[in-house]
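Note that one protein chain of the assembly has been removed; the remaining protein chains are unaltered in position.
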Amino acid sequence: MSTLSTSQRLQAFANPTRFMSLSGRILGPMAAVTALLLLSGLYFALLDSPPDYQQGETVRIMYVHVPSAWLAMMGYMIMAGASAIGLIFRHPLADVCAKSAAPIGAAFTFLALVTGSLWGKPMWGTWWVWDARLTSMLILLFLYLGYIALWATIEEPARAARGAAVLALVGALNVPIIHYSVVWWNTLHQPASVFRMGGPTIAASMLTPLMLMALGFTMLFVTLLLVRMRAEILRRRVRGLLLAKADM
Amino acid sequence: MRRAFSAVLMRDLRLATRAGGGGGMAVFFFLIVVTIVPLGIGPDLNLLAMIAPGMLWVGLLLSALLTLDRLFQADFEDGSMDILMMGDLPLEALVAAKAVGHWLTTGLPLVIAAPLLGLLLNLDESAYPPLMLAMLLGSPALSFLGTIGAALTVGVRRGGLLASLLVMPFYIPVLIFGVGAASAATSAMPSGVYGQSLSLLGAVSLVSLVVGPVAAAVALRANLR
Amino acid sequence: MSHTATSLTITDLACERGARRVFDGLSLSLEGGEALVLTGPNGVGKSSLLRQIAGLVEVSSGSISLAPADEDHPMAARLHYVGHLDALKPAMSVHETARFWADFYGGAADVMPALDAFDLVPLATLPVAYLSAGQKRRLGLSRLLLASRVLWLLDEPTVGLDTASIERLKGLMEAHLEGGGMIMAATHLDLGLAQARHFNLADVARQVTA
Partner (left out) sequence: MAEFFFMGGYAAYVWPVYGLALLVVVGLVGQSLLDYRRQLRLVSELESKAGGRARRAARTHRSDA
């Protein structure tokens, strides 16, 4: 690949056909890096790190739960950022990116919720506790599902894109507000939060698996995002061809 | 005649699952209704466990009401209603096909989702089987009675809200017996209550299988003629 | 599809829409193989008359009867009514739509001939959402061929059709008439049907006071 300056490279991603050929080229290596990171992360998480003195082996759940929670948040930020670019700069690929990011983000949110519940059961004895973080994560899932449902119901892509972009931006604005109100709600009823997710300090030996898994998940997110964007571009071309076929 | 009945039913199922079907929306609404309960009442697990059966049933009812108005309105708006009323299929059978379609795409998913949402409300382990059984027994009544509200408000602007108001009173017996059955198994109720409420719930459902289509057919004739 | 010795008789029919009396004292009859074109200004009640015959609008007084009497089919099930709306679901494909109508009418399982009669076969797998207005209109009309019914009630059938489709429709109408069927159409476009009688509803409509 010729040495393009970063702004040129970003610009090159702008128009769809350029994006298709560029993403086609880098997807291979990205998938390899993702696999490498995830496998090494798994190795450290399961085999090469000590159990926590308090939580014992259940601390290994953290190596999946915390990264997926990060990705859930990151996914929504990407969606909101892409939506903003789409609305403000009329960028052709922005809403494709936002629409493609949503299902991946939702999947990570779901993963974070269930692993959180699996982590909570040995700790608190019930599958679900209305802990501030878990509750905010649940509401984040609603934001995702609402966004995906909006795309599914509006037939015409351009109109759906604008509506979804507005929804994503309003959502992003509300995420901190919702989180704060849930934390406040939680402390209102339970003075001391019984459980601090991830513990105050993370021992060095636990940092490596956590970082590796987090990096692996992030690479997975970006790789899948590119694949889904390519599929979305093709989906719109199919729609165009179908419309053209009807006019013939 | 049976072919027409299954044609209408299959078409409704295909439409519901295809473009942003109604079923998914109702479950999503049910999820949100059940989530905001603890946010309103507080995260105290014991309190939640007590009100869980009642809240799950109220959530089920509200979610079923949500998708009622599209039952006939969609066909009325695009002209399909004219054709559906001009076939060999009597109106009562048409309404029954619509109600079964509504139950399969909305009622059943809600009943399947209910136990999962029970987790959020810290529902007692022993309450799951009775809750499921009661909801399976009672949910058809929600669909069949719901057709009455939907038929009465066809062609009415903002008919959905009106449909819910009209039908809510009919849902009260289903609610009472349903919650009775679901909570009888857990809290200290006299032993006979569980069997009693289940059988009453079954009776209400059976009655609604007949009353719903007949009343809705009359309403449709009055409303569309 | 042939129909034997059929006739439609309407005696002293009246129609009210809301408080307004659209027409009354309307009597007409139609024999097998005959077409009747309803004319008259907008609002004179052409659509209301067609919908009344189809059983979709209340008959306040007077009678409509379709001979020969047929016990096991309600009158509405012995006629086709094509109104302004095409009764199509955007999410369903052309073929699925026709298939549904065929099943609902209890007509033939193979819907291709009916689609072919309106040149819709190339679009068979296309969802209705992608069709143009004219194509939707042709799909709506194609249900006339999905079940053999003696009386066709057509409300402005040619709206949105191109000349080729109008010719096609005309051919199908003539074939229906030759088979002993009956047609009553409300239209401004002269379809040029040989056996067509004209019936101006204005003669019967009450002069609606301001």
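Order of writing sets the chain letters: A, B and C. Residues in each chain are counted from 1.
One rule holds in what follows: contacts are C-beta pairs under 8 Å (C-beta built on N, C-alpha and C of every residue); 3 or more make two chains touch, one makes a residue touch a chain.
Computed from a predicted model, the values in this text were never measured in an experiment.
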item	value
Neighbouring shown chains of the undisplayed chain, as defined at the top	A
Option from A:132, A:182 or A:220 whose C-beta touches the chain left out	A:220
Residues of chain A in contact with the chain not shown	17, 20-21, 24-25, 27-28, 30-32, 38, 42, 46, 51, 56-58, 60-61, 64-65, 68, 103-104, 107-108, 110-111, 114-115, 118-119, 121-122, 220, 224, 227-228, 230-231, 234-235, 237-238, 241-242, 244-245, 248
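Heads up, the rule we're going with is that only the chains that are shown with their structure count from here on.
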item	value
Centrality ranking, top chain (CA atoms only)	B
Which of B-C and A-B has more C-beta pairs touching across its chains	B-C
Reference chain C; chain at largest CA-centroid distance	A
Chain centre separation in whole Å, for chain B relative to chain A (CA means)	34
Chain A, residues touching no fewer than two other chains	155
Per-residue overlap in chain B, given as positions that touch at least 2 other chains	19
Complex contacts: residues of chain B adjacent to chain A	19-20, 24-25, 28, 31-32, 35, 38-39, 42-45, 119-120, 122
Residues of chain B defined as touching chain C within the complex	1, 3-4, 6-8, 11, 14-15, 18-19, 78-80, 82-89, 224-225
Residues of chain C touching chain A in the complex	90, 123, 126-127, 129-132, 135
